[in-house]
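Below you'll find the structure I mean.
Every protein chain but one is kept in place in this view of the complex.
Up next is chain A:
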Amino acid sequence: MNPLILTIILMTVFLGTMIVMASSHWLMIWIGFEMNLLAIIPILMKKYNPRAMEASTKYFLTQATASMLLMMAIIINLMHSGQWTITKVFNPTASIIMTLALAMKLGLTPFHFWVPEVTQGISLTSGLILLTWQKLAPMSILYQISPSINLNILLTMAVLSILVGGWGGLNQTQLRKIMAYSSIAHMGWMAAILVYNPTLTMLNMLIYIMMTLTMFMLFIHSSSTTTLSLSHTWNKAPLITTLILITLLSMGGLPPLSGFMPKWMIIQELTKNSSIILPTLMAIMALLNLYFYMRLTYSTSLTMFPSTNNMKMKWQFETKQITLLPPLIIASSLLLPLTPMLSILD
């Protein structure tokens, strides 16, 4: 793409999310969502094959439907309260429709069907932007309307998302689909704690973005999009396999890595609010996630995956530049001792 056009489009993606996060007028928030959606379409369509075009079309259709639902909820809210500020949603119907619209944007179950297909059809860098940056805007709106969200709907969607994210990723060998199902499950964890303690949603979002950034950077460095291709990285850069091991175990939520911190805090907050069965179920279903992360680490860093002899030397055209990998590795694995610092967030 022409560098000037690429700069303008990336700036508009950034500006759209910033407008959503900084506005207090519902119409500006809707404008921010639409600007974000419009500008990310050419980023998803960077390569002009039919797969990418189909993925961009699916993304556009689902997100435009979600924006229309959001607009209807905004207008119902306007009709019942007479004002456009975002502090409180005054009508339960408007609140439910808004929650469903934002769940469609995030990829929560039952609106998760677009996430694996869109992530698989686009390049790794576009998938990175899709799974990290695009989650910020809807989550910030959910954070701001969190006092008026219907608890039953949100918790149902959260638990089903964790289940679908774990179960759906079990039979996958394509790395982008694995990351998509991982994203669905993490969004479920974030939505579960939203009504009880929205600060933990933000903490989970922060740690999830760092871990997903790390994983995608490692995949981009080894130019691998399948498990088989990833299992050959011991040839080219053996240190990458160790980093994949650490980051994947952190994503699975194992202590003493930093991925344990959000899960621990979420389970603690849920039990403080007298729900015991729910966090037990969530923790058990997170084991499904851990299973396919473990399978990935097993094939990548713990064993020499079976392949034909002439495939043992990995062919790579040029060294890809990885951005910010050392700080990301540190952030996605060693942040657990900083947990007492959460007390400053109250």
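Observations on the model:
Here is the rule we use: contacts are C-beta pairs under 8 Å (C-beta built on N, C-alpha and C of every residue); 3 or more make two chains touch, one makes a residue touch a chain; residues count from 1.
The rule is short, and it goes like this: contacts and distances are computed from a predicted model.
Between the names "Cell cycle control protein", "Alpha-endosulfine", "NADH-ubiquinone oxidoreductase chain 6" or "PAT complex subunit Asterix", the one given in UniProt for the chain missing from this structure view is "NADH-ubiquinone oxidoreductase chain 6". The residue from A:79, A:304 or A:324 that touches the chain not shown here is A:79.
Across A:93, A:146 or A:242, the residue that sits in touch with the chain not pictured is A:93. What chain A contributes to its contact with the hidden chain is residues 1, 5, 8-9, 12, 15, 19, 28, 31, 34-35, 38-39, 41-42, 45, 48, 56, 76, 79-80, 91, 93.
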